[in-house]
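Below is a structure I'd like to ask you about.
Only a single protein chain was left out; the remaining protein chains are all shown in position.
Note that the chains take the letters A and B in the order they are written out, and that residue 1 is the start of every chain.
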Amino acid sequence: MTDESSPALAVRDLAVEYATDRGALMAVNGVSFSVAKGEILGLVGESGCGKTTTAMALLRLVQHPGRIVAGEALIDGGQNIVALDEKQLRSVRWRRIALVPQGALNSLNPVMRVKDQLGDVIQTHEDRRIGGRELRERIEHLFMLVGLPSRVYRLYPHELSGGMKQRVCIAMAIALDPPLVIADEPTSALDVIVQRVVAQTLLSVKQRLGMSLLLIGHDMGLMAQMADRVAVMYAGEIVEIGPTSAVLGNPRHPYTQTLIASVPTMRTRGLPRMGSDESAPDLASRPRGCAFQARCSSVMDVCRSVAPELRAVGENQRAACHLYPDGVA
Amino acid sequence: MLRLSRRYVLARLGRFVLTVWFGATVIFVVPRLGRSNPVDAILGRLAQSGASVQNADQLIAGYKHRFGLDKSVWTQYAHYLENAFTFHQGYSLAQFPAKVDTLIGRAAPYTIGLLLFATLVSFALGTLIGALLGWSRTNPVLRRVLPITLVFTALPAFMLGILLIYFFAFRLRWFPYAGAYSSNVTPGFNLAFIRSVIEHGALPALSVVIVTMGVWALGMRGMMITTAGEDYMVLADAKGLRSSRVFWSYGIRNAMLPQVTQLGLSLGSIAGGFVVVESVFAYPGLGGLLYQAVINNDYTLIQGICFYLVLGVAFAVLILDLIYPLLDPRISYSKG
Partner (left out) sequence: MAETAETRRSRRRSPWLNGKLMLGIAVLVALLSLQWIGPLFVDTQEALIGSTTPNLVPVGQKANPALGFKPSKSAHPLGTDSQGRDMLAVMVVGTPRTLYVGLVAAGLGLIVGTILGFLAGFSRGLTDSTITTLTDVVLTIPPIAVLVVVAAFFTQTSVTLLALIIALFAWPTATRQIRAQVLSMREQGYVKMAQLSGASIWKVMYGEMMPNLLPYLAASFMSMMAATILVVTGLETLGLGSIRLPTLGTTINNALQASAVFRGMWWWWSPPVVVLIVIFLSLLLVTLGLDQVANPKLRKHL
């Protein structure tokens, strides 16, 4: 049951908690966003900010000692992934939401040929038994979409280059034509030149099939290239979200500003200015108030006592910062 | 299946030949460490233990001919190797004029059959049990019950054999305790014979299976736990594949690779342990024959059996090495 106007993905107040020796740690602390049909939403932030955990939570792959403790994630305005039982989950996985994993170094089964790894996901999810020839044709069609030569069909993962492995993963993700694909740092572990090829493949596939894409990464350049909108995460929360051009060109939240400033350009000289305390946030002992207070150069008294909420700071752009108490444009 | 690179096959064959040669050399050298003349040594021992050897002249002549004892040690060595590799181990001392090779030929099928069967069964069962114990989604009832099968892991197989004889052959009289088949049965492809063989082979096989099963299970359990954390396992789940498929094609298929390697490494000790099991059960395989040879001070037979043991195990390892690339496609492409 798809509602044409509803977003491909609607996440409300998602929270993921990890049990550690030092107590419970909120890796994802009440995150809400949505991805419209056919849109590419980028999710950026530094390592440990919770973006990968968010992706895992959407696929219900959060492993012990982590678990989803709150929130909902609606696919196509319909089912709430967080609430599905095992059986429902298995039918939803990959058909409605698929994953292009990080780096693809180890994401392919080393002892299975490419054709079998692509084939088994198709076979599992179709109601009828697919004959050998039809299966082969479908797989070769997928190869064509991602630009892989047909000889890859019979190869094993260790016989492929990094870029080819990643494109196999992309082919696998689109095999069932899902409405939503999550790409978790799809280019991180690759060489610069190969990164470009893979990024272009992803983009072309998206354009051809019209699916929505949740693109996770820390590469601002990639976001600028591909994403329609961008959400910036820090310490398990979204601190700014809006159209890519707005967020990257006119960042409002101090953290976003430091992120953008830290990207070296051809024109910058001198070192980027950072906050006073460089260390990553300790998610186990959150301070009262804003999570960014220790590193923020514009910190105020109110930041230490009240946690800011996302407020509009521009057209479709929102930021969670006390610098914009009433959503000043 | 031409995936085996020539280099790999040659390397493995080379290792096989090297191992057999090494073992044969040790077996050749040891008896000569005391005296220079092995026949004298043998006859000396026999005289010491009060045994008498019939047809001593024929024996000595035969030995001198076969082994060229009037020639230098190196010539003897060369002859020995030549004889060993053409399967001429000489005459048995205690059962003269029977030839060592003939005796071994008669005993070997029992050992090969039983050992092969027991090893394969224990490996398959143990690996499966270990995989189930290491898999997080196993039925909890199974998880409770299965560890019971591992109780006897810590024992040597022959000791379990003694226990089995005591309980099942002596007390309960369910199984026979010696031999390969009953004396009232004629060998051949008839049902009575086959049934008798199975009856007699049950306890010895069980000793080996129960004990080694635990070793495989423990190893596989560890490997499954490690494998479960791999990225491709996470992706397999994300793909919405059936749990059973993830277990078999993604889990076991990867986790069992180190196990197979371990199997190859353990064959030497498994064979050794089995030899003792046979002696405990008076089973007429190579182990039983060895026991008889030891009791009778049949030195030539002892040497012959030990050589064939080395040969057999090395050959089994070779086969395993050649099968391995079929299981792990990464191997024949890496260095040797």
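Convention: a contact is a pair of C-beta atoms (placed from the backbone, for glycine too) under 8 Å apart; a residue touches a chain by one contact, two chains touch by 3 or more.
It should be emphasised that the depicted structure is a prediction, and the values quoted were computed from it without experimental measurement.
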Point to revise | Hidden-chain contact residue, picked from the options B:A98, B:L128 or B:I162 | key: B:I162
Point to revise | Positions on subunit B where the hidden chain makes contact | key: 15, 18-19, 22-23, 26-27, 30-31, 33-34, 41, 45, 134, 153-156, 158-159, 162-163, 165-166, 170, 218, 222, 225-226, 229, 265, 267-269, 271-273, 275-276, 279-280, 290-291, 294-295, 297, 299, 302-303, 305-307, 309-310, 313-314, 317
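Going forward, only the chains that are shown with their structure count from here on.
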Review point. How many angstrom lie between the CA centroids of subunit A and subunit B, rounded to a whole number?
Key: 54
Practice item. Report the residues of subunit A in contact with subunit B in the complex, numbered from low to high. Key: 59, 61, 63, 89-95, 98-99, 101, 105-112, 120-121, 124-125, 156, 158-159, 172
Review point. Which residues of subunit B touch subunit A in their complex?
Key: 230-232, 234-242, 245, 249-250, 253-254, 257, 327-330, 333
